[in-house]
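Up next is chain A:
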Amino acid sequence: MHIIRTISVLLLSVFLYSCASKSGMEDVSTGLYEKGGMSYLDKAATVPAKIYFDYDQYLITDMASNTLDLQVAWMEKNPSRYILVEGHCDERGTREYNLALGERRANAVIEYLSSMGIADGRLNVVSYGKERPDSDGSYEDAWQKNRRAVTTIDVDR
Partner candidate 1 sequence: MILNNLIFLPIKREVLEKKNYLLQSLAFHLLIIMLIYYGLPNLFRYRAEFLPPLPVEIINISNKTAAPKINFKKTPDTSKNKTNYANQENIKYDNQTKIPDTTETIDETKEVTEIKKKKIVKLKELKKKPNQLQSVLKSIEQVKKDFSDKKKKDREDTKSEEKVTPTKLGINLSISEIDAVRRHFQQCWNIPSGAREAGDLATEIKVRFNKEGNVIDARIVNINRMKRDRYFRTAAESALRAVLNPRCKNAPLPENKFDKWKNLTLNFDPKSIIGY
Partner candidate 2 sequence: MVINIFFFIKLKHTKKIILSFLIFFSYILNVNAELKIDITSGYTEPTPIGIHDFIGTNDEEEALAKQITKLVIADLNNSGLFKIIDPKAYIQRISSPSIMPKFSDWKVINAQALIVGSATLDANGHVRIEFRLWDVFAEQQMAGWAFSTVRSNWRQISHRIADKVYERLTGEIGYFDTRIVYIAESGPYKKRIKRLAIMDQDGANHRFLTDGSNLVLTPRFSPSQQEVTYLSYIGRIPRVYLLDIETGKQEIVGDFPGMTFAPRFSPFGDEVIMSLATEGNSDIYTYNLKTNIRKQLTTYRGIDTSPSFSPNAKRIVFNSDRGGSPQLYVMTNKGKKIKRISFGKGHYSTPVWSPRGDYIAFTKFFNKTFYIGIMTPDGKGERLIAKGFLVEGPTWTPNGRMIAYTKKDYPKQKKDGKTRVFLIDVTGYHEREIITPLEASDPAWSPLLD
């Protein structure tokens, strides 16, 4: 009896898990899909929404530009979507300076997107400074994850 119960529970969980894996879970405030701990612009989870920055930097790295290229492609395929890019920082800076730095990061992203042909009118920025970390924890791995720009769907437009 025990064994049958355990097996059915296991099978059920595998089934459920694979269901969830097929399409990500949607976050209504950002319009992004969560899957495997990452965020995506598309349901199929192929276009990552986040790019990362070096400490105190707002330049787009090579790895970041690869991700942004994917985002551009998605935006071209979904021309009705308005985009809001969030700029974030890690906690190793003061509050106001990080608000400014976050704005610089978000702005760097939309400049890139714009230079790749996405219409300016679709793009907007918001900085959260260090107020919305992605990873809580006070060590370099966490901070690295917090130095980011998140391309989201502007749900207010």
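A quick word on the picks: all candidates are chains of the complex that A comes from, given by their letters.
As a working rule, contacts are C-beta pairs under 8 Å (C-beta built on N, C-alpha and C of every residue); 3 or more make two chains touch, one makes a residue touch a chain; residues count from 1.
Being a predicted model, the structure only gives us computed values, none of them experimental.
Undergrad: Using the touch rule from the top, find which candidate among 1 or 2 meets chain A in this complex.
TA: Answer for chain A: candidate 2.
Undergrad: If you look only at chain A, which of its residues touch candidate 2 in the complex?
TA: Interface residues on the chain A side: 56, 58, 91-97, 99-101, 103-104, 107-108, 111, 126-129, 131-139, 156.
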